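Here it is, the structure, as structure tokens.
For this depiction, one protein chain was excluded, whereas all remaining protein chains were kept in their positions.
Take a look at subunit A:
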């Protein structure tokens, strides 16, 4: 609603519901699987939605028997803190992919957020959070504007900002020569290193964000519009949904989350490391797709992404446990999983259609 004159008979659009994170409970109940399309379709739908959880549980249980060191609380703490940063990035990526888009810039934005947070941490806790959020949100907004208003392909736009953000980062750090450190014993450092029962704060932040993200996706107009835009952009436009505004918002959100994840990572590492986040966008996309979200958009879930992120982290941890395996094999295994998931999605989609 930001161009031309609204006619007297055309009142303003209802604003999308503000996500309320103060409501009790987690995600809203998913509507149960359709009752009529038959058992096979129901199983297929369940598999698509929860298949990754089944795989994750299987892997975890099997690993616990084989490697006694795997099933320790310490190891769980390690895995989850490792996964928490990717999780926050993948949360934004899930929403972007549900709209049928892609955000390649998140890895660079993640690194930029970290450096900005470390630099700003000398001015206090609030600055250390706000500076990266504003900058990274602005990059996301730029992505959104170019994609929604400029009608450009998400792949190209976010590829450009991937390069741009990385370049900006190098400029700020004198090509990586300057490393900004987070002051010792600062509140911001505590945010990265503190913990509850040994589980780091970033894990809690990620969990809260996932809860809120689930609510937004399933129980708000904004969330529904994300699905509609990804499912059929033309239909969404003809139904009078705010397609452009939704796209702008979702890329901004993705930028904000990547920046936040970067800031948390910097707090944990006590410094703005410039070389982090390379290829992180691909990890995030993998986690989202393994989690059952369709790369073409229109279907997906936040919980699936959470399991996808954890699965990737567990695989990495296991390969480290094995020890004799080169850690490069992690990518091989993740890649294998990705192919399995994509093949399974095709098969499931077909069996759902044919019933």
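One rule holds in what follows: a contact is a pair of C-beta atoms (placed from the backbone, for glycine too) under 8 Å apart; a residue touches a chain by one contact, two chains touch by 3 or more; residues count from 1.
Keep this in mind: contacts and distances are computed from a predicted model.
The listed options are "Ribose transport system ATP-binding protein", "Glucose/arabinose dehydrogenase", "Dibenzothiophene desulfurase" or "L-serine deaminase", and the UniProt record of the chain not shown names that protein "Ribose transport system ATP-binding protein". The residue from A:224, A:271 or A:321 that touches the chain not shown here is A:224. Contact with the undisplayed chain is limited, among A:299, A:319 or A:341, to A:299. If you put the hidden chain back, the residue from A:62, A:238, A:295 or A:322 that touches it is A:238. Within subunit A, the residues in touch with the undisplayed chain are 3-11, 13-14, 17-18, 20, 23, 28-29, 31-37, 41, 215, 218-221, 224-225, 227-228, 231-232, 234-242, 298-299, 352-355.
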